[in-house]
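To start, the structure under review is shown below, and the notes come after it.
Missing here: one protein chain of the complex. Every other protein chain is in place.
Chain IDs A, B and C follow the sequence of writing; residue 1 opens each chain.
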Amino acid sequence: MNELLRRILFLPEQASDYARQVDALHYFVIVTTMIGAAGVFLAAIYFFVRYRRRSESDRTPHVEPKAIHEILFIGGPLALFLLWFAIGFPQYVSLSLPPDDAMDVYVQGKKWMWKFAYPGGPNAIDRLRVPAGRPVRLLITSRDVIHSFYVPALRIKMDALPGRYTQTWFNASRPGRYEIFCAEYCGLSHSSMLGELVVMPAADFDDWMAQQRRGLASAQDAAPVPGEPVRPASSVVEEGRRVAAEQGCLKCHSVDGTRHIGPTWTDLYLRDEKLASGKLVRADEGYLTRSMMDPAADIVNGFQNVMPTFQGKLSPPEVAAVVEYIKSLKTPAAGSGPSEGPVYESVPRK
Amino acid sequence: MNPSPASELQGYNPRNYLNSPATGLKSWLTTLDHKRIGVMFLVAVTVAFALGGFFALLIRLELLTPGPTIVDAMTYNRLFTLHGVVMIFLFMIPAIPSAFGNFLLPIMLGAKDVAFPRLNLLSFYLYLAGASVALYGMVHGGADTGWTFYTPYSTTTTTKVVPILLGAFILGFSSILTGLNFIVTTHTMRAPGMTWNRLPLFVWSIYATAVIQILATPVLGMTLLLVAIEHAFGWGIFDPARGGDPVLFQHFFWFYSHPAVYIMILPAMAVMSEVVCAFSRKNIFGYKAVAYSSLGIAFVGFFTWGHHLFTSGQSTLTGGVFGVLSMFVGIFTAIKVFNWTATLYRGSISFTTPFAYFVGFLFFLVFGGMTGIALATMSLDVHWHDTYFVVAHFHFIMVGATLMAFLAALHYWLPKMTGRMYPENWGLVAAVMVVLGFNFTFIPQFLLGNEGMPRRYFSYPERFWALNVASTAGASVLAIGLVIVLVYLLVAIRRGAVAGANPWGSRGFEWDTPSPPPPENYETTPVYTHGPHEYHEDPEPPRHAAPEPKHV
Amino acid sequence: MAGPGAVAPVEHAHASHVARYAIVWIALLALTFATWGLSRFHIPGGWGVAVALGIATAKSALVALFFMHLWDQRGANRLVLVTSLVFVALLVGLTLSDSATRFPLSNPPGSEGALPVGPTDYGGPPPVPPRDRGLTP
Partner (left out) sequence: MSETTATAAPSFLAHHFESLEKQTHAARLGMWLFLATEILLFTALFTAYAVYRYLFTPDFQAASRDLATWIGLVNTLVLVTSSFTVAMGYGRAVRGDGKGTRALFLVSVLLALVFLGFKVVEYSHHFHAGELPGRLYVSTRLQGPGAPIFYALYFLITGLHAVHVVVGMTILAVIGLRAGRGAYTREYHVPVELAGLYWHLVDLIWIFVFPLVYLI
């Protein structure tokens, strides 16, 4: 029954007990709505036919309601609606009361990516790994504008407010991969601000976590927590790559030459860029540094002014490292034509 | 003028507001006649509707495929913002009150004009000014914030958000002046015998709308101004980096914008209360229930704004208060739906175009209303919030219910406003297309929302594709239906058959005056002895027994 | 109505109005000094605010009732003012109640019960992992 109704209503799979409870309320609401609406419409259709106009001179009686009619009109729906509320409210309250033994994960939304940080441990971009069968509390915040963390399969959603925290929690019941959406409009790539929730068997998760804690954090989607002692990077270029990944630069600037929200970094160094103002500028160290500090100053033609400033967010050595990293991204047969206009990322097609 | 009302009931009134006291553009632009102002509003909102509809079609075309289809993401973001701003501020809010309300309210009260004709004209020019400022913003880049202008996005975006905010601010004043005028008119301009319990239900609903316009719009005006100040000067009221609270903006915004939903739907209910009586030739079932439920909606509608903030970190306690209060606002709509349906009982139902729109309206209002209550059911809202389910829900109410009412009003009162009839067959064909096309557009969106597709998405995962195609297909049927309506109405205004004073046999009070009405509405001040839509007795002899008014 | 007999009551009403205006004015001045004086005592808790707003309400009631003649005019005008005040209370009350009862970390840093002011980059974990905060402030 659950499965049938879920499919009829196009609901996504249910990844937690909470999702199943919400869906039960959903079915109840839909079924009662349909019954109520059918009652009204059948009565209306019967009246259409029975009391259709038969001649232009039809006479109609004066009909006044009795008090009981109006009381029924008010009482019936009110009772039903309050019943909906009475079921829905406790579910909503339970969402705001995470169990004491829940594992904390810090979630940070940022144009246009999700960053997940485990206390004292590793962090990851766009991929949230959690253990199955254990409660997880999310402390959600944002770096820039309001985002909203939404996992349809869990039926949970919570806004990410800049500069402050909101919380929600879930207990995913079985391993699997689920979509994470940003549900609050946040600008240009709002619809590409996607993430993935990976629910792992608890034992696998513990292994993964132990691995991360051991410092093998150079896994592809992970970067260390800021504020921790900086690990010696293998080289300045490697340090630049790490900073770029951590700061989300690579979210908009590709390193394989594909066109994206910002100009690609491949062969960017010493390329002649045509600016929106029509001027040509050579992408030397000065230009690259300036673009990080004051992105709005020199917009490359065909791109939008969407890059945040990194003034105060990057230390001078980090800036230098990123520049070195960009310089390293040179293909052997480097052309020097201006970069192409942007193509906005569509959702990856699996 | 011809003293015998019987002969006026035939044919076209030669001395009417369209040609007296003068014709020509200047006489229209400087008119103080509420009917002319109403007609000018009607033209303006129809143009706005066409513009908003054009944006809507572009949006649907873009969503035909995942990824970029016809525009890029930036253009798409601007399109849905402009669609929202134009449809809500330029069409939905003024559509029925400022156009039909202006035309009909004084006639239904037996008055010569609204209380403050100059303010009424000012309201129209403020509308034009606001629209111009907003259009300036649109032409010069537009805004990409969504019509909700959520901070801090709206205060940091580089697009031209300030002119659009100021445009909406000015439009707010237009709305306030109209509301103010209607309240004063209803209080002070009623003809002899027009007691509160004899007011046509149209007047009751428009009155309730005006109450909301007066009380809610100033808060929106201030809020938009604060956002504009924040965007231009960085004063930090809503800026989280300076200790400001972006959620406070949402409180302010929805304090207006939730009641604003009722500014949009109450006038639709106003129209439908008239249409259902006129086309079933029945008195309304439960006059007082329907009349007072309008005031109930206006009042309780102010207590529910927090249900837009269930996922924004609002406290559980406040959320619960808003959640339970939201359940009550649905009751008033339910009362109306039941009473309208019961009105059909033992009536004499004529299935003409306005009634066809009533049927569509009833369907959309029931499902739009019930899904609204479902959305206010807190845990369900957490899943549905900001998904296509919400989009489908409010389009069911706004387009479904309000647009149906707008079209019903156009058809029902066209003979009164122009003295001419529209072609009934075309009317029914278009009505069927509009209703079906609308369903095909938005029922898939309910399912998309269930499936989890967030709103304002430029691009989407492929599993949402099929439903999006269905929605776009439906939108095209809807658009064709609307174009048909526009074409035959334009033809009918010029060439339609002469309608006569009361082609429907309606006993609404506005049908007592000739079509089109004379500039002063009635030759003599009418005197009322009973309420509107009393069909159980034979039509009385003319009941304009009052002496000649003291001043002419 | 316009006869000579009608003048006297009008004159009389006017004289009493002047007296009434003067009394209200003196009361307003007195209340202004009162609220200023009381504010110098720094009444603890929320009571200082309550007293100040109470006096302000009394003053505005005087202005509305006598200077604005609501005392004499019944009906719709009074209803308009009262209705608008109901909605003032509604907006202030419910908005404030949300700020007062929401998850404390959802309030701006540096404010009551929320995080202390820190760097604007909240990438790392917050200083105090708030655990025991739920429904109540």
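The rule is simple: contacts are C-beta pairs under 8 Å (C-beta built on N, C-alpha and C of every residue); 3 or more make two chains touch, one makes a residue touch a chain.
As the structure is a prediction and not an experimental result, all values here were calculated from the model.
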Contacts of the unshown chain among the visible ones are B, C
Considering the complete complex, of B:219, B:397 or B:447, the missing chain is touched by B:219
Identified contact with the non-displayed chain, of B:59, B:108, B:133 or B:176: B:176
For the chain not shown, which residue from B:95, B:121, B:134 or B:248 touches it across the whole complex? B:248
Over the whole complex, note the residues of subunit C touching the chain we left out. 1-2, 10-11, 14, 17-18, 21-22, 24-25, 28-29, 32-33, 35-36, 39, 48-49, 52-53, 55-56, 59-60, 63-64, 66-68, 73, 76-77, 80-81, 83-85, 87-88, 91-92, 95-96, 99-100, 107-112, 114, 117
State which residues belonging to subunit B touch the missing partner chain. 111-113, 115-117, 119, 176, 180-181, 183-185, 187-189, 214-219, 221-223, 226, 229-230, 233-237, 239, 242-245, 248, 251-252, 525, 549-552
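We adopt the following convention: only the chains that are shown with their structure count from here on.
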Quick one: do these chains touch in a line, a ring, a star, all-to-all (complete), or other? complete
Identity of the chain that, by mean CA position, is farthest from subunit C: A
What whole-number Å value describes the gap between the mean CA coordinates of subunit B and subunit C? 35
If you average the Cα atoms of subunit A and of subunit C to get two centres, how far apart are those centres in Å? 42
In subunit A, the residues touching two or more other chains are 93, 96, 161, 163-164, 166
In subunit B, what residues contact two or more other chains? 240-241, 247, 313, 316
Quick check: in the complex, which residue numbers of subunit B touch subunit C? 187, 211, 215, 219, 240-241, 243-245, 247-248, 251-252, 255, 302-303, 306, 309, 313-318, 321-322
Would you pull the subunit B residues touching subunit A in the complex into a rising list? 66-68, 72-74, 77, 144-146, 150, 152-153, 156-158, 240-241, 246-247, 280-283, 285-286, 289, 310-313, 316, 319-320, 323-324, 327-328, 330-331, 334-335, 337-339, 341-342, 344-351, 359, 362-363, 366-367, 370-371, 373-374, 376-380, 382-383, 385-387, 447-448, 450-452, 454-462, 467, 505, 534-536
Touching residues (chain side subunit A, partner subunit C) in the complex: 93, 96-97, 100, 104, 106, 108, 115, 117, 119-120, 139, 141, 143, 161, 163-167, 225-227, 313
